[in-house]
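Quick one: this structure, given as structure tokens, is what I'll be asking you about.
With one protein chain removed, the remaining protein chains of the complex are shown where they sit.
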Amino acid sequence: MDDTTSEKRERFQNNNLLQAWLVLTLAFIFGISLAGVQAALGPKIEANKIKETMEKVPEVVLGLEAAQKLSESGEALNIQSRIIEVDKKDKKKFYTVYEARFQDNALAGWVAKAGGQGYADKIELLVGIDAQAENITGLFILDQKETPGLGNKISDTAWRNQFVDKPATSPLVVVKDKSQGPSNIDAISGATISSVAVCGIINQTVSDIGPTLTSTKKE
Amino acid sequence: MGLFRFKGFPGKGTFPHGIHPPDNKFFSADKAIEVFPTPAKVLLPLLQNIGAPCEPVVKSKQQVAVGELVGKGKAFVSAALHSPVAGKVKKPAMVTLPNGRHMQAIQIAADEDQNPGEVLWEKLSAKDWPTDCISIYDPATISKVIHDAGIVGLGGAAFPTHVKVMPDENKMIDTLMINGCECEPFLTPDYRLMMEAPGAIVTGALLAGRAISAKEIIICVEDNKPLAIERLRRITAQTVIRVAVVQTKYPQGSEKQLVKSVLDLDVPLGGLPSDVGVAMSNVGTIAAIGMAVIKEEPLTHRVISVSGGGIANPKNLFVPIGVSVGELIDYCGGLTKDAARVVSGGPMMGFSFSDMDTPVTKGTSGITVLTHEDVDRENETSCVRCGRCVDACPMNLVPTKLAMASRYKNPALAVKYNINACFECGSCTYVCPANIKLVQLIRTGKQQVAAMNK
Amino acid sequence: MADQPTALERFVQGILPENPVYRQLLGMCPTLAVTNGMKPAMTMACSVAFVLLCANIVTSLIRGLLKPHLRIVVFTLTIATFVTIADRVLAAYLYQMSKTLGPYIPLIIVNCLIICRCEVCASKQNVFTAASDAVGQSIGFGLALASIAMVRELLGTGGLFGIAILPTAWPDWVIMVLPPGAFITLGLLLGCVNWLEMRRS
Amino acid sequence: MNYLIDIVLIALSAAVINNFVLYYFVGICPFIGVSKKVDMAFGMGCAVTFVICIAAFLSWSITTMVLIPGAPVSSFFAGFFLPAEAASKIDLTVLSYIVYIFAISSSVQFVEMYVRKFYPSLYNSFGVFLPLITTNCAILFACLTIMANVAGVENPQDAWDLGRSIVLALFGGIGFTIAIVIMSGIREEIELCDIPKPFQGAAITMIIGGILALAFMGFTGVDSGVRKAITPAPAEGTAAVMTLDHDHVHPWDARVIVKEMRLS
Amino acid sequence: MIGIVTIGIAAGTMLVMAVVMSYILGWANKKFHVEVDPRVEAVTEALPGANCGGCGFIGCSDYAVAIVANNAPVNKCPVGGEGCAAEVATIMGVEVGDSVPSRPVVHCAGHTADKAGKSQYRGEPRCAAAHLVAGIQDCTFGCLGFGDCVVACNYDAIHVNDGLATVDYDKCVGCGACVKACPRMIISMADFNEDKVPAILCSNKDKGKDVTGACTVGCMGCKACTKVSDIITMQGDLAVLDASAYTYEKVEGAEKAIEKCPRNTIAFIGK
């Protein structure tokens, strides 16, 4: 082995990039294949995400029975999403609102997606508002991590159904003694904070987007 | 005693923490010192003090006189040994002292018809002890006499006294404290000595003070010994010596605690009272200094008390060093039926032993025989970390941690909790509601630490 | 160097004697996090199995090319790729489950179990052995996850796979599906396994 | 002000309430492995905190610059081939996991080598922990959380900025340190306990972890409580609670109720 | 089109990252190189490098340092398993190979009945603690029988048998834990050239008279054994046996010594 060869060899061995050729190759291959996977599955995942929300819109706007009836009759609501921008004191807030229309283009109602701090973590929910922007038509909890057995009862149908037909013009109030009142919502026993949080999110959302909806309706 | 008042000294007359065990001195406190008759044989272990053993200078079958040198301390920290009897040296034997030391001892068979004890006791308890001619003794001479007389601390630790009185340029000593607290329950030799030979103590104190050029000499006595205090006050009235009356509390007699009580000084950890300018000696030691310097008698006899519920007739005795414990017990009427444990020294820090041949050494301040009622306890239960031991520890340690570190063999933890600051006074074990042998565990822990550092 | 175990031995070892959770204490994060129900636990076990199998096979294929100081980088890259694939597939076909498992699917990347198998087995043995090792370890991991999840779900919700099993009078031990329950269940099960092991020897 | 409250709450939540170890179960391996001695645990905690911050910085930067749709770098390069609108839709988030782990491992290795060479004493006290961190899920978890809050949010203005990301990382690391130091303290203590043999080691650590998690559950809801307490204006997400339990109203209670009502 | 561009940019991103990383790390590796013990490097190389901390050390390199510098056990790595342990062991050369096994010998023969001056002991029931208390038994050298060595043994190979620690040589692996545990230092390691070797079962250094007073089986220094076996010598008043010098040829001398010993202090021990 002559000098130049061994020197070259040494330089070859010491060259960091050449040493790492396997890493480079793998990185390249993996980059391509991951992007490929994304290209293949990405749309489906997106669809999943949208579907999750969209599926619930009829139910929230019309109520479960009406929604089922509607789908049985082979009809579907036309749902369009829009972003409503609300100016707060120091920042802008955006709400994703789904506008649901019957086949005859009559307005069925709106569904707003909202979120806020719950007892343990963020709560994400859909709240339905009727076409007049006066009453709440339904509530669906998209995501929550409240205490199992207590706070997570906010997802229970029975509790959620309380919100149906509550006025959207005045704030909801959580009560602990099952007293009747136009805006009263029964607290889940042992999970007042979760109940209050949900009502709070709804109050906030409704008061934020209410004016916009009313003006839209008038148009 | 009424309300405690402590005047004239910087300290408060007491120290933080500590315990109040029943002092049980009534067994022997009122018994005048008796001279023990010369035994047939004495056994002189070659190591009776802290430090190096001495080397025998007599041979087998050699005849020795009373007070004759039989062992010579070659090392700096070691003490000479003198024969307490006239007699014939026999073959050396091995003895195991109560503190676990296993060593050679010189055996001397005593001649018949002699009673050196009587003579010595007469000299010691005489009324003619001088207080005015101390200045004729030169400090170096005093030190040398103390060295030659083989004097060690008679309070129990048996630290060679000449080391303490040796002038040291780095450590200026300005106070001599004489420890007459005797905080151990049962023991009364110091009390009796203060009662019966206060002259020797005062003279010895002045001599020792001169040897170390102390500016102040303080005799410290616990307030449960009013008679002794009275007597010492009277006799020291004309001298520079002051008497400090400290609170009765265990372990008041420990040197660091006593310095704290009287002078409000903290002896540094691992240090000696000399680090804060204090020299401390037991009253017995001080009397022995007086004997050695004024009466030219080496240390061959000492006062001990034989006490406790397990002894038929508790007594205070003036005994030759080297006499066997069995003989002393027999002299005091033997053991009672419920005797359970024989302890060399006091019940808090003394060592129990079972071999009645064990000789009395210079450091033996008493033989305490405890009854079943005294020593029987319930079985050990778990430590509930009640913190009683922490409240009791005069050194402000955490005994329970030290003990657990020892039990679970974690010397590093023990060091973190300052295991070596413990002087094994036994306060923690005394108060422990779970009957855990804390002190013993700590002692074992210290060995583990030593092994770890090796 | 000791003789390498055969494919069969590798397979058998992974299931019990070298169980990744109980014996080797590997992959504790998912073991604790996703065992509050049988469904997520099984999904997790399958994902780990997929990643482990693929990573072992790839590593075994390229084992001749590995440079010592770069091997961990290569393993990590490989694992991360397959984890991403698993994550996307789950999101595409089991959307709800993928939401439930949240960040614990990507955290498979730093699951010591996989890197350990790549290192110990795949980088030294042929593809077949590596694959059987992966299958064995995955079964072991799955069993461990299943055992914990079973206890937790049964006590916590009175059912398995979301189907009620215990009578309705059963008071659900909510704590079992919460973090403390995970720790305590795993601790007790680990103790039991150790105890059985000690009794056996 | 709102930003400040946000920061405070992110910090509180990451450090205590939703503790990385005790709530999210990330970083369990070192939690079991390196919690035998307090000093060791503290060193580990510091190292994790340091690395987690670096990782947060890198992952936030890469995510916003390269990975998310419309990120400057990717749209710039895509701009050569595609019209601007399409270029801004290039979504590389699929690469995020692989890129994060790459960034983490290489930065850790780099920092380790650097510290080892130039600050040997620092290396001895905490640098030795660095390599152990590469496979610590806490780091990757922090990156993923940041990604979720950057790329996964509905409204672009909700996306976390660098400050929030670093705060999450820093306090997540501190939370990890708290948990592991407490655990190591207890483990030093149980060295002196008579633990049954089968439970010694990992099993008892798990059980202690369980009791710790139990104790930490006491903090649940503290973040919303604090938010309520420090928000000057009506807090978002609150609703009034009314009660008819008037039997036990004390003179000074009336004001309380009024106050509560005004707040909400 | 957008898909292809995405793929292209993804691949490009990965490639750029990989290049940057490998270049920087390679450069740093040389630039920041620190000299370490080559064995540490070798062990680090042999360890998996997963840095999981499962060994209880802070990552693989720390464990490697501990193995080389502090003699840490080589089998702690849960990731690497046995293969890894074997590899590390080869590097460290700790394999025992075919050297002579070393086993502990308890140099005491005093069972409860043989010891004089026994008193009841009420204290922490451990040898280390009892060792500090005088008067439990007359012999200050002999076995205390509280079994510190039993606790120290991880192999269940030593037991206290009627007041005397007795080694079970079938189970013993020669780790030496019992030797360290004994506060009286009466256990020592000896070479076992044969399955059974002779040993002096006493540690009492006292003179004959003191020994006979303390125990019925202690060595009293009569020197009878030294005259018949060349591997036994006197150290002061105690006979000592050089086990490493024992081979099968010397069995006769040893047997004679056993026969001659008036106190039955010499015996064959082993499997």
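Every chain is named by a letter (A, B, C, D and E) in the order it is written, and numbering of its residues begins at 1.
One rule holds in what follows: a residue touches a chain if its C-beta (ideal position, glycine included) is under 8 Å from a C-beta of that chain, and two chains touch if they have at least 3 such contacts.
Here is the rule we use: contacts and distances are computed from a predicted model.
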"Amino acid/amide ABC transporter ATP-binding protein 1, HAAT family", "Ion-translocating oxidoreductase complex subunit D", "Autoinducer 2 import system permease protein LsrD" or "Probable glycine dehydrogenase (decarboxylating) subunit 1" - which is the UniProt name of the missing chain: "Ion-translocating oxidoreductase complex subunit D"
Shown chains that the omitted chain touches within the full complex: A, B, C, D, E
Sole residue of E:Met92, E:Ala116 or E:Val151 that reaches the chain not shown, by the stated touch rule: E:Ala116
Touching residue (missing chain; options B:Thr175, B:Asn282 or B:Thr400): B:Thr400
Touch criterion as defined above, residue of B:Ile304, B:Val342 or B:Val360 at the omitted chain: B:Val342
Candidates B:Asn49, B:Ser352 or B:Gln448 - the one touching the absent chain: B:Ser352
On subunit B, residues whose C-beta touches the chain left out of the figure: 15-16, 19, 21, 185, 256-257, 260, 266-269, 271, 324, 326-327, 329-330, 334-335, 337, 339-343, 347-357, 368, 370, 374-375, 377-378, 381-388, 390, 394-398, 400-401, 416-418, 421, 424-427, 429-435, 437, 439-440, 443
Residue ranges of subunit E at the interface with the undisplayed chain: 116, 119-124, 129, 132-136, 213
Residues belonging to subunit D that touch the chain removed from view: 38, 181-182, 185-186, 188-190, 192-196, 199, 204, 207-208, 210-212, 214-222, 224-226, 229, 241-243, 245, 247-250, 252-253, 255-257, 259-260
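Methods note: only the chains that are shown with their structure count from here on.
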Contact-graph separation of subunit D and subunit E, given in steps at minimum: 1
Relative to subunit B, chain with the most remote C-alpha centre: A
Maximum centroid distance from subunit E, chain identifier (CA atoms): A
Averaged-CA centre spacing for the pair subunit D and subunit B, given as whole angstrom: 64
Centre-to-centre distance between subunit D and subunit A (centres being mean Cα positions), rounded to whole Å: 23
Shared-contact residues (touching 2 or more other chains) in subunit C: 25, 70, 72-73, 77, 80-81, 84, 88, 112, 115, 178
Subunit E residues counted as touching two or more neighbouring chains: 6, 9-10, 12-14, 17-18, 21-22, 25, 29, 50, 52, 54
Chain pairs in mutual contact under the definition given at the outset: A-C, A-D, A-E, B-D, B-E, C-D, C-E, D-E
Contacting residues of subunit D [partner subunit C, same complex]: 22-29, 32, 94-95, 97-98, 101-102, 105, 134-137, 139-141, 144-145, 148, 196-199, 202-207, 209-214, 217
Complex contact set, residues of subunit A against subunit E: 14, 16-17, 19-20, 23-24, 26-28, 30-32, 34-36, 38-39
Subunit B partner contacts - residues on subunit E that touch it in the complex: 117, 119, 122-124, 126, 128-129, 131-136, 138, 140, 183, 206-207, 210
